[in-house]
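To start, the structure itself, in structure tokens.
Heads up, one of the protein chains got dropped from this complex, but the rest are sitting where they should.
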Amino acid sequence: MIPFLIILFSLTMLYLGATSRVEAYIKTLALQGVILFFIILLDYGTENIPNLIFLSAETLAVKGVLIPLVLMNVVRKNDIKREIEPNIPFFFSLIITSSILASGFYISWLMSDVAISAHPFFFGVSISTIVTGLFIIITRKKIITHIMGFMAMENGIFLLTLAIAKEMPFIVAIGVLLDIFIAVYLLGFLVNKIQDAFAGVHIGTLTKLKD
Amino acid sequence: MIGTIANILFIILFPLFFTGCINRTKSFWGGRQGPSLFQPYRDFVKLLKKGAVISRTTSFIFAMAPSVTAASVVSAALFVPLLGKTSFMSFDIDFVLFAYMLAAGKFFTIIGAMDTGSSFEGMGASREAAFSALVEPGFFIILGSLAFIVNASSFSEIMNLSSVSPDLRIIITVLSSIALFIMLLAEGCRVPVDDPNTHLELTMIHEVMVLDNSGPDLAFIMYASALKMVLIGSLIANIIIPADLHPLISAAAFISIHLAIAALIGTVESLLARLRMTHIPQFILYMNSIAMVISAVIVLYVSGGLR
Partner (left out) sequence: MIEIILFTPLILAAAVYLLNKKIFNTASLFIYSLLLLFSSVNLYLEPGSFTSYFKTDNLSIIFLIILALLFSGVSIYNFSYMEHDRSSIKRQSFYTVNILLFTASVAGVILSSHLAMLWVFIEATTLSSAYLIYYHRTPTAIEATWKYLFICSVGIAIAFVGITLLSMGLGGFDSLYFDELAQKAEKIDPFWLKLSFPFILAGFGTKAGLAPVHAWLPDAHSESPSPVSAILSGTLLNAALLGILRVVKVMELAEMGDYARTLLLAAGFLSLFVTAVYIGVVKNYKRMLAYSSIENMGIIAIGVGIGGAGLFAAVFHLTAHSLTKASFFLTSGNILHRYGTAEIAPVRGLLKGDAATGWLWIFTFAAIIGLPPFPIFISEFLIIKAMFTKGMYGTALIFFILLTVIMAGMAKNVLRMCFGEDSAAPGSGKSKILEWLPQLIFMLLLLTAGLCLPDAVRAAFEAAASVL
């Protein structure tokens, strides 16, 4: 069941690479949170129940509900609809995302003899998610999509930590911490009354500081 | 013997019923009663009784194209496993012949459309050609990967996934179904690739190619496109249905999956809007990406990378 969930996760990343609707990004992030929640439940085993409850509750609550809600709020308030002209047309963006996913699988295959503790599928898909997240940050222009690319990257990092969850459970907890802190601060910055229009800002306008 | 007769009846009778189900689902979503489930049959018979109007600027190609299209789709149906997982013919690597039979039919539709000399039809023809070209790699990757893992290469053997471990089988089934469904939407000219109900020629893809056909020609074109959808739906159904069921149960499952697919197409048509023309290649590329994921998963599995 877990490989199936991981594959579904990678399909959501493909979708992120292709779409231009900002609300679709948010819904995909929420879906990723839900998929991660199920992966935690299925993969964890029965030791350390409080940790399990904490992790799964956090994943569902923060990644699946809270962050998408706040992002949706910001998007609706600023009336941001689409990411119209990214740096690369969406067609090529999808091709590149697919090739990143393919290299992720290739890396899984290379790792299959090295990584004994990590499930190889976890590793390949999480590395490709991280790289895709970075790719989305690079190729999109709106600040809100930068933040969503960052969230996608964080979901990938979370998936990576799940690979060693059995040996070092506290790494996953620290990953959760990363999530919450960054979310609180980055989103707090956006939702603040003073920078109301900041989220829809084009990164091309942030060019005053230069040499 | 019975299987063959059942298959023949299926090919002749079912596609129009399929179209009727789709229309009925769309009416349901639209809050209407909608046409009867057997309305497409009545339309077919009505069209057969009419005479065809043929433009003077066309040549024999236009006259012949609809018949060739219908014939190619029916002959492509010979290879696909239908009811009870039996097909009329099967030999090694017959899925390639299947794909190219369909492509031959499409070719004749295209040149028939261009033969009319109308610019709308030429436009639709070029779009249709482009989107079909995008669908092809994905289709072959999916079938190739399945052939690879089953170590066989004819349709009926490929669809027999019982030798594959259950874990992998779920992944392959779901992913292939999603990818083949996208292919169905593209080849069958449904929303979000092409809106069959639009009356604006600029936005049509398939409809505009058959704009000038009438009478029996149009009837057979309708039948051929419905049959194409049913064939791709059969691929999906065959992947889902396990191979070792009693033939009657398997046949019943087959038909119910088709009805489910028809309902799903109707739902998708009602709930989504047609994509902007420039976004359609991305949509189809999505299918190719899923196909690539399938092949990557299978390669990983076979080379022992997964547990």
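Note that the chains are named A and B in the order they appear, and that numbering of residues resets to 1 at the start of each chain.
We adopt the following convention: contacts are C-beta pairs under 8 Å (C-beta built on N, C-alpha and C of every residue); 3 or more make two chains touch, one makes a residue touch a chain.
In this text the structure is predicted, and so the values were computed from the model without any measurement.
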{"item": "Where the missing chain makes contact, among the chains that are shown", "value": "A"}
{"item": "Among A:F38, A:F91 or A:F189, residue touching the chain not depicted", "value": "A:F189"}
{"item": "Residue touching the undisplayed chain, where the options are A:G64, A:G104 or A:G175", "value": "A:G175"}
{"item": "For chain A, the residues touching the chain missing from this view", "value": "114-115, 117-118, 130, 134, 137, 143, 146, 150, 153-154, 157, 160-161, 163-164, 167-168, 170-171, 174-175, 177-178, 181-182, 185-186, 189, 194-195, 198, 206, 208-209, 211"}
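We take it that only the chains that are shown with their structure count from here on.
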{"item": "Computed distance of Cα centres, chain B from chain A, in Å", "value": "35"}
{"item": "Residue numbers on chain B that touch chain A, as the complex places them", "value": "167-168, 170-171, 174-175, 279, 281-282, 285-286, 288-290, 292-293, 296-297, 299-300, 303-307"}
{"item": "Contact footprint of chain B on chain A as seen in their complex", "value": "1, 3-4, 7, 10-11, 14-15, 18, 20, 90-91, 94-95, 97-98, 101-102, 105-106, 108-109, 112, 119-121"}
